[in-house]
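Working notes, beginning with the structure itself.
The other protein chains are all here in position, but one chain of the complex has been omitted.
Per-chain numbering from 1; labels A and B assigned in written order.
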Amino acid sequence: MKVVSKMNIQEYQGVYVFVQQVDGKVAGVSHELLGKGKELAQKMGTQVTAVLLGSGVAGLAGDLASYGADRIVLVDNPDLKLYSTRPYAYAMCSVIEKYKPAVVLYGATAIGRDLAPRVAARIRTGLTADCTKLDVADDGTKNLQMTRPAFGGNIMATIICPDYRPQMATVRPGVMQKIKPVAGAKAPVEKLDVVIPESEKDVQILDVVRKESHKMDIQDAKVLVSGGRGMGKPENFKLLEGLAKALGGTVSSSRAAVDAGWVEKDLQVGQTGKTVRPNLYLACGISGAIQHLAGMEESDVILAINKDEGAPIFEVADYGVVGDALKIVPILTEKVKAAIAARNK
Amino acid sequence: MNIVVCIKQVPDTNEVKIDPKTGRLIREGVPSIINPDDKAGLEAALRLKDSQGAHVTAVSMGPPQADTALREALAMGADEAVLITDRAFGGADTWATAHTLAAALKTIPYDLIITGRQAIDGDTAQVGPQIAENLHIPNISYAEELKVEGEYVTVKRQFEDRYHILRAKMPCLITALSELNEPRYMTPQGIFDAYREKQVKTLTRKDLDVKDGDIGLKGSPTRVIQTFTKSPKAAGTLVNNLTSEEAAEYLLDKMKEKFII
Partner (left out) sequence: MDFTLSKEQEMARTLFRDFAEKEVKPYAQELDEEERFPSEALEKLRKYKFMGIPYPKEWGGAGCDNLTYTICIEEISKVCATTSTMLSAHESLGTWPIYKFGTQQQKEKYLKKLCTGEYLGAFALTEPNAGTDSSAQQTRAVPEGDHYVLNGSKIFITNGGYADTYIVFAMTDKSKGNHGISAFIVEKNFPGFTFGKKEKKMGIRGSATRELIFENCIVPKENLLGQEGKGFPIAMMTLDGGRIGIAAQALGIAEGALNETIKYVKERKQFGRPLAKFQNTKFEIADMATKIQAAQYLTYRAAIAKDTQKSCSLEAAMAKLYCASTAMDVTTRCVQLHGGYGYTREYPVERMMRDAKITEIYEGTSEVQKMVISKYALK
């Protein structure tokens, strides 16, 4: 059955990126999307536009230009000072209605994943969540091909939005490459005045509380830096904590480390501990007894450091390094910190 | 107070395995469960019912088998259950799903609608906010705490690095995180009552005020053109004889390659 959209999709042109700024600071994912957007725009024969919403944020235009924005649409409005779903959705819809973009990209952050669906519902178009790959169809349609994991990451699906515009996607942070910022780059800024109706301001922000990093349950952690007997002594778990913190994860352990009294029982992974399935499991000085492997082998990516080349942990590891975790971990921690700082700059 | 909780029956994706030979998903024997975020939403509703009195209706859109998820909701303590099911709704993407659910919700009294943040089979987090948009009511996503006082609901909303304490006048829609609470178990009596003394009401295409072009596959702006499994796990790589510096660099590269950082 052919779907006939009432839209004239030819009217819709250009790749637009929603710029997420919080406290006047642009999110790393927005830079990444400008980089990716530029690449897509070239394939489509068009330009990438940054959509900047906020209050008193005009000063960010230069930053956006340096990361690849060809043009900036700015909605500067006191009602947009703090992120709130409906005022932001209203402003975003106003931008889309006026400029008719072919593609709008959002970071798959808490804000992006809250805002984009509301916008998509209002303007009646498709939205593909949490994409890890974007491409342009080479069949003449120039449709955006959006690829994302589904089924708990067990399968990947490629999705298009052929008959409605704009084609919208939220994109997982850290997946796309940002361009090397071009110093002194400039881009034209178009200001759009939007009056947010009172009826849209129906949620009051009473307070903003910064999170204190609290102890994470190892089963909830996306990244686990896990230590075993090879860590030698309890003090050396501090090294792992440093790396875990840098990666936004937490520390877990093998049974040997628990039995030795180095760490608490609730950190233990394995048959008699907890079963974990993080995005990254980094095993440091863990030999990989069967009861340990049973608790972590479903992890998405397993990296292992062990002195013993014959350690069973290497049988389940995607990448293994034969070496001394006590020496490698501190160096790795510094490199991770540097890499993340570079991404967020 | 009338609370409507939207729940989805999903395959327990933790139990899904990939056939190592064909690379296909093995769905056989995978248990169906109430989506975890939705279950937390249901628990939140039941706690409001326990503490201040509320009529809780569980609503699910899906195939007839979703009856089981609704019976489970009844067995946990929901007062009513509604199943939205019709072949015409099949193949809906999030836009068409939200549109259909919103049309059904218009036939059910509500002050507060609670949905889960996202379903573990799709992980989109889109249907909740889209229902709210269709109903022209506010939504507050990612609720980690929830309080109702008079006509107002106060929510602690979780963002990556901060919380917002938000207040909205009902009617409004909240999307719940599984961190919101630890859902109660059903009781044996609840289960027997759910099957023997309670009913699951069914709403079909003809019960809803929707256009054919806005529901099911036909009403869905997005199309899946291809699905594939990630290539099966190849034998791991083991590197030897690196200096510590080189080893750290190697591990960092792998983390970047795998999008960990």
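One rule holds for everything that comes next: a residue touches a chain if its C-beta (ideal position, glycine included) is under 8 Å from a C-beta of that chain, and two chains touch if they have at least 3 such contacts.
Quick caveat, the model's predicted, so the values are computed rather than measured.
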item	value
Residue, one of B:Met1, B:Ile165 or B:Ile191, that touches the chain absent here	B:Ile191
For subunit B, residues in touch with the removed chain	31, 68, 71-72, 75, 184-189, 191-196
Residue ranges of subunit A at the interface with the undisplayed chain	271-272, 290-291, 293-294
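Quick note on the criterion: only the chains that are shown with their structure count from here on.
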item	value
Distance from the mean Cα position of subunit B to that of subunit A, given in whole angstrom	21
Of subunit A, residues touching subunit B in the complex	1, 3, 82, 85-86, 89, 109-111, 113-114, 116-118, 120-122, 124-130, 132, 145, 149-164, 172, 174-175, 202-211, 223, 247, 277, 279-280, 282, 300-303, 305, 309, 314-324, 327-328, 331-332, 335-336, 339-340, 343
Subunit B - residues contacting subunit A, complex	11, 13-14, 16, 18, 25, 93-95, 98-99, 120-130, 132-134, 138-142, 154, 158-169, 172, 213, 217-218, 220-230, 233, 236-242, 244-245, 247-252, 254-256, 258-261
